[in-house]
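A single protein chain has been removed from this complex, and every other one stays in its place.
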Amino acid sequence: MSDTTTGRREPTLPDGWELVCGLEVHVELSTATKLFCGCPNEFGAEPNTNVCPTCLGLPGSLPVMNGAAVTSAMRLGRALDCRVQPSVMARKNYFYPDMPKDFQTSQYDQPTNEDGHLDLPDGTTIRVERAHIEEDTGKSTHVGGDGRITSAEYSLIDYNRAGVPLLEIVSHPDIRTAEEAKAYVAELRGIVLALDVSDARMEEGSMRVDANVSVRPVGSDELRTRCEIKNINSLSSLGRAIVHEANRHVDLWTTGERPLQETRHWDEEAGRTRSGRSKEDAEDYRYFPEPDLTPLQPSEVDLEAVDASIPELPAQTRARLADVAGVTPPEVGLIVDRGQASFALDAIDSGADAGRVLVHLTNNLADGVGEMSSSAFAGLVAMEVGGELSSTQTKEVLADMVATGRDAPVVAAEKGFEAMDTSELEGLLDGLIADHPGEWERFSTGDEGDAKKMAGFFTGQIMKATRGQADGKVVAQLLNSRK
Amino acid sequence: MSKLSRDDVAHVARLAMLDLSEAEIDTFTAQLGDVLETADAMAELDLASVEPTHHPLGLVNVVRPDDVRPSLDRDEVLSQAPEAEDGRFRVPPALGEE
Partner (left out) sequence: MSDSPAAPAAFGTAVEIASAVKAGERSALGVLEEHLGRIGAHESSVHAFNAVIEDEARSRAMEIDDAIASGAEVGALAGVPVAIKDNMCTRGVPTTCSSRILDGWKPPYDATVVTRLREAGAIVVGKTNLDEFAMGSSTENSAFGPTHNPWDLTRVPGGSSGGSAAAVAAGFSPISLGSDTGGSIRQPASLCGVVGVKPTYGAVSRYGLIAFGSSLDQIGPFTTDVHDAAVIMDTIGGHDPLDSTSATDGHGSLESVLSDGVDGLRVGLITEMTGGAIDGIAPDVLARVRAAAEALAAAGATVGEVSVPSSVYGLSAYYMVAPAEASSNLARFDGVRYGLRVDGSNTAAMHTATRTEGFGDEVKRRIMLGTYALSAGYRDAYYGSAQKVRTLIIEDFDRAYADFDVLLSPASPTTAFEMGAKTADPLAMYLNDVCTIPSNLSGQPAMSVPFGTGDDGLPIGVQVLAPLMGEPVMFRVAAALEAAQRLEDGESR
């Protein structure tokens, strides 16, 4: 995910063409129960054990709206600066074996949230058209053939997921590069996690992204035929799928053909999109208001409570951490995305060098801080900056602290990492100069390149002699002082 | 209103997943056409400024607490299935031969 926050840009398309992309992101809400019934909303249960008359769509069953799901939806709406408004559930009618009622209960022309926006870390604004409540479907497993839907002999259906509450967040087609698309999803995920409304795991399917992709000549404002890409299972797939699909469109347009408006599936292995089944009849979902549910009309009091429940969001956290650390917000993006911002702030607050804190969190603590407390971490950084530990030693001590939660001095002492006496290094260097006079000559009087190369040579020799225990910074100072 | 055609009936039958014989399409076209003709009487009314009624009682904000209730016994559920396998409902392939 690192390239989403460091702002690395790749040209998505050939010169003269521009990507026009909007995203539909489905987020499974982490409520205790499903959207319309009291069945547990949990991932990984035995098939068809979390089912009841309502979520199985049995004849005679009726839905009752989960109030917690509505609250989560309104909170996300406010976090995306949407208008949070009265809403109506509707039925979207189409046949699908994973969908027990053969209609999906979803919001349609009156969604809970409309007209918001999401600002990417680099400042780009992507408009959010709507964020609405709907129910999830069950899950099919295709059996026989090569396991793909197209060749299966039969399918098996598990309805545990049927009726799980979803929020569908629909962006305007404001996205212009694959990197922006990834940044949008990463930022949305950060907001969802900050709100604690979903665990938003793409690999488990609790966050799913469909991309509407079209292209146009740069400078035009037309909207050409778009394709909806489904089956995208990770951020990197999202980027690859968009680049592939957009280039496919450019190829078609430039050879005088045109893309068909259709749903396409991303084939991760083949690295390409494939056409879904073409339908004889244009889709006609025959939406109408769900007569078994009542309209939702949040009061001023409800909305005030929702506002009061919105925590600090990633953009604010980035700004706060960047301010404290004296860097720009994108530089702390990864730390905030990983949920390590408050750890970083606590460590800096305990007196740790902000620069080293950011470096360690970004590069050495990707898998989390484990058992280590922020104050213990601050102690380690202090030892490192004070020259008591070399950077290699610091890393080793850090790994131990993450695993055990012990304090830095204890670990350092156990590992025998005593600060090396400078006089010892001076003696070592004297010997090296005597043994390598030519190299020393090149270091002291050679051009910049030569000096750099020879500094590396002498540092390496010292490290070898001390088995890596010498502090690189101290060695560099020593070398320069003898120049 | 436009007159209901055989094609309309065939289209609607496809949407509803019903297979009609040619003779049935003829019969249904005539019968449904009669009903639609009586429905066309509504066009006499000026409905432009009338709000629709979807809920006779006008209830709003009916929600339940997020509390778990017991689910059904899987064996009881699957015993009702035309075909089941491995704790799941079995169906023909999604895209088998037509």
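Per-chain numbering from 1; labels A and B assigned in written order.
Rule of thumb we're sticking to: a contact is a pair of C-beta atoms (placed from the backbone, for glycine too) under 8 Å apart; a residue touches a chain by one contact, two chains touch by 3 or more.
Since the model is a prediction, treat every value here as computed from it, not as a measurement.
Among A:A45, A:V64 or A:A451, only A:V64 touches the chain that is left out of the view.
Looking at subunit A, the residues touching the absent chain are 53, 56-65, 91, 93, 95, 97, 100-103, 155, 157, 284, 286-288, 291-294.
Listed here are the subunit B residues that touch the chain not shown: 1, 4, 8-9, 11-13, 15-20, 28, 31-32, 34-36, 38-43, 45, 47, 50-57, 59, 62, 64, 72-73, 76-77, 80-83, 89, 91-98.
As a working rule, only the chains that are shown with their structure count from here on.
Rounded to whole angstrom units, the spacing between the C-alpha centres of subunit A and subunit B is 40. Per the touch definition, subunit B reaches subunit A in the complex via residues 11, 14-15, 17, 54-55, 59-72, 74, 77-78, 85-95.
On subunit A, the positions that touch subunit B within their shared complex are 31-33, 37-40, 46-53, 56, 64-70, 88, 95, 97, 140-142, 144, 149-150, 152-159, 277, 280-281, 284, 286, 289, 291, 293-297.
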